[in-house]
Each structure stands twice: as structure tokens, then as C-alpha cells.
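Accompanying notes for the structure given below.
The other protein chains are all here in position, but one chain of the complex has been omitted.
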Amino acid sequence: MKRVTTSRIAGAGILALILSSGLSACGSDDDDGAASSGLPARVTIKALSDLTGATAFLGKQAENGMRIALEEINGQKFLGDTRLEIETTDLGSNQQTSASEAAKAAADKSVPLVIANTVTPIAAAAAPIMQRQGVPFISSLSGVLGVNLGEYTYILPTPVQSMQKLAAGYLKSKGTTKLGILYDSSNATQQDIAEKIYPGLADEYGLTIVETIAVNNNTVDLSAPINKLLGAGADAIFLGVAGAQAATAVQQAGEHGFTGNFVATAGVAGGVLKPAGKYAIGVTWSNDFSAVSTAERSKSFTEVYKSKYNGEAPIQGAAYGYDAVWLAARAIKQANSVNRGDVLKGLQEVTSGTIDNSPRGGVTFKDRVSYSTGLLVQWDGTKEVAVPQP
Amino acid sequence: MDFLGQNEILVQSTLTNFLLAMSLLVCLRVGVFSFGGLACFGIGAYFTAVASIHWGWGAFSSISMAMLISMALGALLAPIVRGLTGLAMGMATIAFTLIAGVAARNGGELTGGAEGLFGIPIMVGTGTALLIATAMTILLALSERGRMGRMIEAVRVDNELSLSTGISVQTVRFVAFVVSGAIGALGGGLAASFRSIVTPLDLGFGPVILALTMLIVGGARSWLGALIGAVFFTWLPTVLTSVGEWQGVVYGVVVAAAAIWVPGGAVGVATDLRRRLAVKRRVRNAIPVKPKKAMVS
Partner (left out) sequence: MHEIIYATTLASVYLMFALGLSITWGTIDVLNFAHGSIFMFSAFSVYLMLEHFDTGMGLLVMVLVGAGVGALLSGAVHLLAFEPLRRRANARDREMQMLIVGVGLSAVPVALANKITGGNPFGLRNDALKVETLHILGVPITSVQLIIMVVAFAMAVAVQQWLRSSRHGLALRAIGVDDETSSMMGVNRSRLALVTMAGAGVMAGLAGVLVSLSFGAMTPSTGDFLILKAFAVIIIGGVGSVTGVVVGAFVLAGAETLILTFTGGTWVDAMSFALIFLLLLVRPQGIFGRRAVVKT
């Protein structure tokens, strides 16, 4: 049922875990692990990840990122003699499974902390349970308001507001003034960017929003909306759609003779634009992390990831997964306990300063939400390239 | 690690899914293929959310008001769609549900847009919900018996015949729409309080398929079918997490196989078996003159 992320767990290991957690709960000091440090020999945190289903791509990346962090933590004995372990349950991109697995994790008092590697509607089903039951909770892929419910929740993606400033700055540097917005109104994040964030940024970046068009995630043909944007005189388009719709929009705009700039969200990362071929050249988006980043820390993480996963390039999900586990480990070390209340205090303490080993560069927390500077990434027709900051 | 603590969410979902299935069942058993109950489930959930978050209403007032509104909606909808039958009725009521979904997505601050509403207080305990669901079940079970049961069965099987025996088909259907709305809104209100979140997905095509699957596999004739369907399809995804990578495939195959091999739903199969046994017994005990073939059909 569960996939244990370290390879060495077998029946004996589980037995040891039960024994050790039982012993530490009794406060006995003949625990063979690190009794003096307050931590049992093994600490198991719980991960709820989308390993199958429509959003498995991100969930798997996060899972892989977690495994890299886990190896580092146990390899360098970050928690002393205590071994950190992660027990992953596949949510299958299903809301109800998310809620019920979250409840199971919450009921299991030996779980000090839960990480969710899943996107908005699915994470939003787990979040209220974590908050209500007082379980420290790290959301690695979703940061909307419905997930960020209170003191127990820590959010890893940098807020889209801050990310879109980069994109708007890019448009300004290109001298564009007339922005057309195409977005998927069934996606909360895209709706927020299209209806609130860009109207708010427009003045500061010298943009006029000439047209905003909503489509649904089941709209297959985007030529009429594209025509409307171009008819309104847009010289740049914000692409608030993901997946196939992003590729279709870019291609159809190209076929309509559009030569202006496209900005998008991280939803187009990871080869989404490949099917659009030459039309997608130059589409630019801001992201927390990219394998093509020139920053030293990003490069070293990318190398490790590629060598471990058959040359596959990491996307932002991998970086979030990595950060989630390190954050958990730091909090547990700080707390020197697996008690949830102590771990929460640990989280509060370790997030007061800058975290510097993240693949995303320096990460700071404000109101339990992490911020990194981010970078601009561009599609060159076959691969992603980094764009120098304007 | 107690069972209920770990599985409370599943128990709660089972209850609300059961109420959803029952609300569709009320219409289906009078031969009306209406998804109005589903629309009322979503509307009930949204109303409860809006009333408790924006206006500070309590559980009883918000859920009972949601039920009243849904009953009114059912009463309005029933005469409008009275001329529709079969899948045309299905499509029309699905259309109605999806329109409500689009409205929820475009409701701005009131409905929370695409993200929906979150932070709905927990107002109802699992035990209370269990009691409410049991009461509903008893009411529904009673209506399946005696005069009322025969009347409902007659309307489902043959409109003209029921008319000729003095049953007002339109009245029966009207009542079914209203009751279906009430049960749907009740389920939705409870679901909103349990999950503490409602999203436009609750008024989408996903719940349409889930509700239909529960009834087809459980059985679309009686409350027991709705219960079996609700239990089965609420717990199946969790059970399937053990299948790992192929859970999507297994889910699909299980659904398809159940629909093919369990005609009339689990309850239907059980009834068939019982009837067949009864017929055998009767044939065995009867004086062997001429076995009535009509009884078997």
C-alpha cells in the first residue's frame, strides 16, 4: 500500500520502528538510537503524492526530489544517529483519497509531519484536516489560499504575484504595452493572475490590458479567442492555460500571424510547449527553479538529479520536494523531538532565517510562505534556456 | 490507531455519497432519469458554505434553508421538464447542474470563484449525520412498501396504466423532484460541513458519473442499492491505492465489469436469485399440471 522511499526498510525495520517509537514514548533511555537527543532511532514522515493520474508528472518529480534530500540527510547524519524515513502514499490525483489519507496520517500520532506533493484541488482537500488536527503540513506544489489555512501549514511555491512581476518586467523590457490575457477560468491560480494580479501590475509596468478572455479546460479550439485578442491589438499575450491548451494557443496564435511576446506560468515548464514546434520559440515564463538556471546551487542539484534519474531534467517540482524534506529535517532537528507541537515550533524557528541549500537559491519565509527570487525561462523551440534578468 | 479516527473521513463521505445516491434514486424509481438531486447537492453545499462563512449561520438554519431552497428549485424544475423522458431528461438536468457550476465559478467573492469556499466550520458530527441518514433511509424504505410502494412501482413501469388506475403521474413525479431536492441539499450541506471546502468541481461532470455509477452498480430500485453503491465506490479508491501504478486501470475495469455482470445492480441480482429460488420452490410444490411460464419472466 505504501511505498517506503528508503530501500532498506523491510519487516525488521518496521518492527524496529514500532519498538523504538513505543520506547521513546515511554521516555525509556535504553533506546539504542539517540535517546539523549530526544529523537528515536527512526523518524518517519508521511508524504501524500500524486504518482499516478493526470498530474503525476509533478508528483513524481517531487517524489524524486524528496529522495535526493533524504539520501543527503541520512548520508551526512544530519539528525545524528536518527534515521529519517518517508512513507509515501499515492493519491492518484483524487480529491477524496487525499482527504482520507490525510485523516489517516493525522490519526497516526507517530507521524510528526506530513508533506503533500499534489496540486491545488487535491491539496485543498487535505489541508483543512491537517490544520484541524494540528499536524505540521508542508504543501510543496500548491500555495492557494484554500491550502494555506493557518499556523500548521507551510507553503513552498513562491506566490504567483511575486513570480508574475518577473514576467511583467520582461514584457516591459521588450517594450510591449498592450497585453491580451487568455486564461482557464476553471483553474483558481490562473483566474487569480488574470483577474487580479495583472490588473494590479499593469500600471507599474506600463501595460494596458486590451482584452481578457476566459476559456474552460474543455475548450479544445482556441482560434476564436486568439483572434479576439489579436483583434484588440495585443502585442503580448499572457498565457493563463496549461497542458495541451498552452501548446494549442501558441500554435494557433502563430498561424494567425502573431509575432509578439508570450508570457506564461510555470505550468508550461517541462516540455509542454514541445508540440507547438517553431511557434513556441520565445515563450517566456517565470519559475522558482529550472534545470537551465546558471546559479551554482541549481546546477549542482540538476547534476545530481540527472545522474540519479537516467538523465531526466528536474523541473520546479523536484526542487520543492527536495526543499520540503530538508525543511522537515531541520524542524525535527531543531525540535529535538517528534512531538507535533515541538516540530511546529521547530518549523517556526528554522523558517525565521534564510535557507541556503535550496536548489532555488536563497529561500526566505514570510507568513509561512517561502519566497525565492526565481528566474525567467524561455522555450527556444526544442528546450528551455535561461533569460538574463531585465 | 482506532478505526474510526483513521477512517472518519471515509465514513463521512460514505454518508454524504449515500444521500446523493438516494436523492437521484427518488427520481429514478418513478422512472425519471433526473440529475436534479445532484444540482441540489452542489447548491446545498454552496448555500451552507455561504451562509456559515459570510453570514455566520449555524448548522441547522443553513442546512434546512438550503433544503427549502432546493425543494423550491425542484418544484420549479418539475413542471418545466415534465415533457422530457429518458436520456433527454438526463441531458437537460445535467445541463442545469453544469450551468449552476459555471455560476459558482463566476460568483466572485460570494462563491469564491474557481477556488471555491474554504474554512466552513465543522457544524455536524459524524454521529448526528449517521442518525439523519438513518432517518432518511427509514422514510425512504417505508415509501417502498405498501400502497405507496405499489404506486411508485406502477408509475415507473407504465405511465398510461397508472393514469388509468387513477394515479396522478405528474403529481408523483412532482413530489419526487421536491423530495429529491431536499435529500440532495441535505447531503450537500453535510458534505460542506465535513470537508470544510466546496469547489465548482462539486457541480461538475465528475459527481454526475460517480452518482450514476453508485446507482447502476448498487441497484437503482431501492435504498439498499444506493447504500451498497455508496459504500463500494467511496471505499474503492482508497483500497486501490494498494494497486499502485495501475489503480486508474483497475478502477475503470471494476466499474465496467460491475455494470456488465451485475445487471440491475447488486440488489437486482439478489432479488433475481431470491425470485428464481421462490419460483423453483413453488413449481416443486405446485400440482404438476401446467407450469406457468409467465411467472419466470
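Order as written gives the chain letters A and B; numbering starts at 1 within each chain.
In this section, contacts are C-beta pairs under 8 Å (C-beta built on N, C-alpha and C of every residue); 3 or more make two chains touch, one makes a residue touch a chain.
Please read these numbers as outputs of a predicted model, since none were measured by experiment.
A.B. asks: Among A:52, A:110 or A:316, which one touches the chain that has been omitted from the display?
C.D. replies: Looking across A:52, A:110 or A:316, the contact with the absent chain belongs to A:52.
A.B. asks: Can you work out which residue in B:76, B:122, B:142 or B:253 touches the chain that's missing from view?
C.D. replies: Answer from the full complex: B:253 touches the omitted chain.
A.B. asks: Which listed residue, A:179, A:210, A:239 or A:272, touches the chain dropped from view?
C.D. replies: A:272
A.B. asks: Could you tell which one of A:65, A:225 or A:359 touches the chain left off the display?
C.D. replies: Considering all chains, including the one not shown, the answer is A:225.
A.B. asks: Take the complete complex as the reference. Which residues in subunit B touch the chain that isn't displayed?
C.D. replies: 31, 33, 80-81, 83-88, 91-92, 95-96, 98-99, 102-103, 105-106, 159, 205, 209, 212-213, 216-217, 220, 245-249, 251-261, 263-264
A.B. asks: Since one chain has been left out of the picture, which residues of subunit A touch it in the full complex?
C.D. replies: 52-57, 60, 185, 212-225, 227-228, 243-244, 246-248, 250-252, 255-257, 270-272, 274-277, 279
Basically, only the chains that are shown with their structure count from here on.
A.B. asks: Report, in whole Å, the distance between the mean C-alpha point of subunit A and the mean C-alpha point of subunit B.
C.D. replies: Those two chain centres are 37 Å apart.
A.B. asks: Please output the residues of subunit A touching subunit B within their complex, sorted ascending.
C.D. replies: Of all residues in subunit A, those touching subunit B are 1, 3, 51-53, 89-92, 94-97, 99-104, 107-108, 120-121, 124-125, 128-129, 132, 144-146, 149, 185-188, 190-192, 195.
A.B. asks: Touching subunit A in the complex: which residues of subunit B?
C.D. replies: The contact residues of subunit B facing subunit A are 1-2, 5-10, 13, 105-106, 113-116, 118-119, 122, 195-197, 199-201, 234, 237-238, 240-242, 244-248.
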